[in-house]
Every structure is written in structure tokens, then in C-alpha cells.
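For this depiction, one protein chain was excluded, whereas all remaining protein chains were kept in their positions.
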Amino acid sequence: MTIDKQTVNRIAFLSHLKIDENKIEEAQDEFNKILNWVEKLSEVNTDNVEPLSSVNENSLVCREDIVIEKNQADKILANAPVKEYGYFVVPKVVE
Amino acid sequence: MTEITQLTIHETLDGLKNKKFSTVEVIKEYIKEMEVKRSLNAYVLETPETALSQAKESDNRYFQGKERRLEGIPLGIKDLFCTKGIRSTACSHILDGFIPQYESSVTANLFSSGGICLGKLNMDEFAMGGSNETSYYGPVVNPWQQNRNLVAGGSSGGSAAAVAANICAAATGTDTGGSIRQPSSFCGVTGIKPTYGRCSRYGIMAFASSLDQAGPIAKDVRDCALLLNVMAGYDAKDSTSANLPVPDFTKVLGQSVKGLKIGIPAQYRPDGLNEEISAYWDKGIEILRSAGAEIVDISLPHTQYALATYYIIAPAEASSNLARYDGVRYGLRVDGDHLDNMYINTRTEGFGKEVKRRIMIGTYVLSAGYYDAYYLKAQKVRRLIRDDFIKAFKQCDVILTPTSPTAAFPIGDKHMNENPINMWLNDIFTVSVNLAGLPALSLPIGLSADGLPLGLQLIGKSFDEETVFRAAAVIEKEAKFERLK
Partner (left out) sequence: MIIQGKTNKWEIVCGLEIHCQIISKSKIFSTASTKFGADANQNVSFVDAGMPGMLPTLNQYCVYQAVKTGLGLCAKINKYSEFSRKNYFYADMPTGYQITQFQYPIVGEGVVTIDLEDGTTKEIRIERMHIEQDAAKSIHDIDPHKSFIDLNRAGVGLMEIVTKPDFRSPEEAGAFLRKLRSILRYLETCDGNMDEGSLRCDINVSVRPYGTKELRTRCEMKNVNSVKFVMQAIENEAKRHVEVYESGGTVEQETRQFDAVSGQTKAMRKKEFAHDYRYFPEPDLPPLIISDEYIKQIADELPELPDAKKNRFVNELGLTKYDAAVICENKEVAYFFEKAATGHDAKKVANWLMGDFFAMLKRKNLTIEQSPITAENLGRLVDLIEQNIISGKIAKDVFEIMSETGENPEKIVEEKGLKQVTDSSTIEAIVDQVIAANMDKVEAYKNGKTGLFGWFVGQVLKESKGKANPQIVNKFIQEKLG
């Protein structure tokens, strides 16, 4: 599979990254090299093989329904680049 | 007399218990050494004041006879671990100035056992890299033949270099595809990636959640075992952590390997494997054979697909794990006229090239229309790779391989940098272990002809670090590798 410029732009958009116009071709080229390389997997017969998403064989252990953190807004906001009145502040969300 | 900073953890603990020196003296020695060796760029943040005040507490405890398991041991902490009140950045620009209000479970275990934090160690940005060159703070210089300006390996390059250069007694590392073992090999130190689930991932900035695992890097096998005793354990805050008892890993050290079956996978000796490395592998085999172990040829037929599988799965998870770095709640913010542009500007400027590359690959392999061909396919091959190990371990107890196909290479190496895949090929012997979730240790076996350390890797069954340690101790004893002074 090879990918075109439009796909590179779309992937950048989904990743919330910007690629300079003059770097797109380079990115596309690199992308294709990598995809070409991982293409190797198509050699492997995986019929009837279940995907493995985790080596963890335990099932999920749940926790009790208890409240631990209380009123720690100061800790939550401690690293905020911009905050006001106890809120994180960001440039306007465009809907 | 040997310098304090050259001592292992168990030697230092002995000295402290026997009042040969105080913790404050130890810490002062290390702080001095750290200053001298700043050109290595191993630390991205030094915390001498807190270290000294902790040292006083440790001395108090020794005085009262209330010392804990690692009382007074100076440790370096990989910058991927969140340390409460101490800047933690994963060596990424995007986490500029981030000061966690919480402590990772692994470092909490270390510090509550008396370990002392000397500072935060350099690493590849978000643990993505094999040479420490992707760090926002610049590469670490390998302390071996420092004038040659070689890489320390990665991603835990700062950890391995600091241990080798005696500017911490031991360090924490993390390993997603070889990030503990490969730099350990490059720097002539010992490191273990335990079984997935052995150490809690809580408070460690996630790279690829199904692969990431913390472990120690130390001066010898015994120190690794000692540290893992403290670092490991069930943590309810990590749903993937294993609710199993942690054995005392030091107990098996010195036990015989007589009758132990050592698996040698044919696929790890590809055509063109570096001859020196091949020869050292044979030396390792010979040591174990002479000690009474049985050598068994095994097959791990899907080994050749491990890298491609890894470079689909790890970026996929990373693309999602790194979505939270958006300039809203912490770290760098680069403004934009509206929210989406602020996100994009922040991420574009905040992430380095390799990280962006992996985020984009990960985004691509998960996206509609490609998921089945890449991500799902990789997950299926992952199962085959894991099943290879399950089968192999029916024939043997532990597997011996080289750690890395090369010794340390120069910083800025042209071949390594002209194509990302060349760098990734360095992980060829290490990634399968992460895909299968197994424990694996790297220890130095000797020096190359031009004087650089080379390592061997021991791979164990799931949650059988003990056999790994047992075999490693035997090799270590015979290899008589000389650490840097």
C-alpha cells in the first residue's frame, strides 16, 4: 500500500500535528518506506488466529465505589498554563 | 580503597550498616561525581538538596537501627517516572516545567524503602528511540571511551550511562521494546525488564501500555535482584498489575544451574550477525554448559516478524496515549486563535521528530480502512510470537541470546539517522520479549575488540524472573566483566 499526500494531511489532522507544505513530500516518502517495511507481515498466515491485545491473562479486578479525592482543585490546576476562577482557560472552542 | 561511588548497592549497604561511612558522606560523594561528569548529560535534573536532607533521615534511621531495605542508596530516576514535586518531562519539550502532584508507584516503593533520589535521568523523548538522541535535552554520551562520543543506547540511556559512570548506585528504567536491555548492553551494566504486570505502571508516562514495563538498571545481577524486590508488587491502581507474591529474587543467586535447560533460538543468529557478538554468545553458552546446564536448540519461527509487529502496535498505542498532551492542563502551550489551532501549534512544536513520526504511524494503522490490514494483523502475529515462546518453554527453562546486534555507535551516526528503520533494527533481539510480556535481563559479557561492552540477554518464562537471575549470576561470575572505575 502506498499513501498519497492527501492521506498524509488527513493523518496529520487526526493527530493534531501540522506538517509544513514543503515537508509533506518528505513525510509521504518516509511513510511509504515504513509501510512498505511493515508490509512484511502480510506473508504470515493468520487465518484462525485470534488477535492478542494484551499478554495479561487476568480478568479485570474492580474497585470499591468510594470517593477518595476531595476538593483538590489546586492540585489539578497546579500545572495549568492558563487558569482563571478555578477553571482551565483555553482559546475559544469553535463549534 | 575503592571509591564509594564505585561500590555496588549491597557493598554500600554493608558499609552503611558497619558504619564505614554515613549516608550523608555517600550522597556527598555522588553529588561531587555528578558535577564532575556533567559532560555525559546523563541527568536532566539534579536534586542534591533533597538528596542530602533524605540522607540525614537515613543516617538517623541507621542510628536507631530502623533502616529499611534500601536505606541511603542513591538512585537516579528515569524522567519518564512522575516524581511528586520534582519536574518530570519524559525529556519532551511538551512537558516543559511539569511538576507532578503525585508519585509513581515504583518510585514510591523505592523511596519508602529508603532509596534516595539524586535526580532525573535523560532518555529518548517519551521513551521512543534507541540512542537517546531524541531527547529534548540532547543525547547522553556513553561513558565508555567518552572521547569517541558514542551513544549510551536508549531509551533509558541516561540510566545506563549514570550507573556505568558511577553517578548513581542504580537507576530505574522502563522497557517497551528493549529500552532497559539495549542501553545496559551499550554501557556495560545489568538491567532487567520484568514480566509484564510485575511492576506497577501507575505514574509512569505511558508510551505503549500493553508493552511498557519498569525495571532496574544496576552494577550487577545482585543489585538488580535487590531493586526488583522493592520495585515489584501488586498495585490496585494499575489494573494490569499482577496480583502475585514477589519472591526474594536474591535467594536464587549462587544456586547451581545444573540440569537447567538453556534454549538457543536459531533465528537469533541471522546471516551477517556481528562475529564478535556471535562469539560472545557462544562464550555464554559455554559458561552455562560448563556449569552443568543443558543446551537445547529451539525455534522461534516468527522472530523475523517481531519488529514490524512492534512498530505497528507500539505507535498505535502511543498515538492514543500521547493525545493528552494538548497544552490545556500542563506543560507547554503554544497559542492559537482558537482551541484546535492551539492544540496543533502546541503539539507540533512540543513533540520531537521521532515522536511525531510514531504518532502519525499509529494514527494511520488505527484509522478506518487500515485497521484490519495493519493493527489487527499485527495483533494476530503478536499471538503467534507469544505462542512461539510458549512452545519453546516446553523444551527449555530460560533462553540465551545476544542483547543487541551492535555495540554502541557514534552520536549522529549517518547510517542510523538516514532512515528511521535502520535505528529500529537495533531492537531486533529485544522486542519479541515485550510482545510476549516475558522477563528478560541483559548483562555484560565482555568488550569488543575496540573496547566497547557487549551484552547477553536471558529470557525467562512468564513470572519466572528467578531462573533468569539464577542463570545470569552464573554467567556474571565467569565473565568477570570489569566495570568502569
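Each chain carries a letter (A and B) given by its place in the written order, and its residues are counted from 1.
The working rule: contacts are C-beta pairs under 8 Å (C-beta built on N, C-alpha and C of every residue); 3 or more make two chains touch, one makes a residue touch a chain.
Predicted model only: the values in this text are computed from it and were never measured.
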{"item": "Selected from B:D59, B:E133, B:D175 or B:D326 as touching the chain missing from the view", "value": "B:D326"}
{"item": "Omitted-chain contact residue, chosen from B:T50, B:Q146 or B:S209", "value": "B:S209"}
{"item": "Subunit B residues that touch the omitted chain in the full complex", "value": "81-82, 88, 90, 95, 98, 100-102, 104, 201-206, 208-210, 236-240, 316-317, 319-320, 323-324, 326, 328-330, 339-340, 343, 363, 366-368, 371, 375"}
{"item": "Residue ranges of subunit A at the interface with the undisplayed chain", "value": "13-14, 16, 53-54, 56, 58-60, 62-73, 75-77, 84-95"}
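Throughout what follows, only the chains that are shown with their structure count from here on.
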{"item": "For subunit A paired with subunit B, centre-to-centre distance based on mean C-alpha positions, whole Å", "value": "23"}
{"item": "Subunit A residues touching subunit B - in the complex, by the definition given at the top", "value": "1, 3, 7, 11-12, 14-18, 27, 30-31, 33-35, 37-44, 46, 49-56, 58, 60-61, 63, 75-76, 78-82, 88, 90-94"}
{"item": "Subunit B residues touching subunit A - in the complex, by the definition given at the top", "value": "97-99, 101, 196-197, 210, 236, 239-240, 242-243, 302, 304-305, 308-309, 311-312, 319, 323, 326-333, 335-345, 347-348, 351, 356-357, 359-361, 363-364, 367, 370, 373-374, 376-384, 386, 419-421, 435-437, 462"}
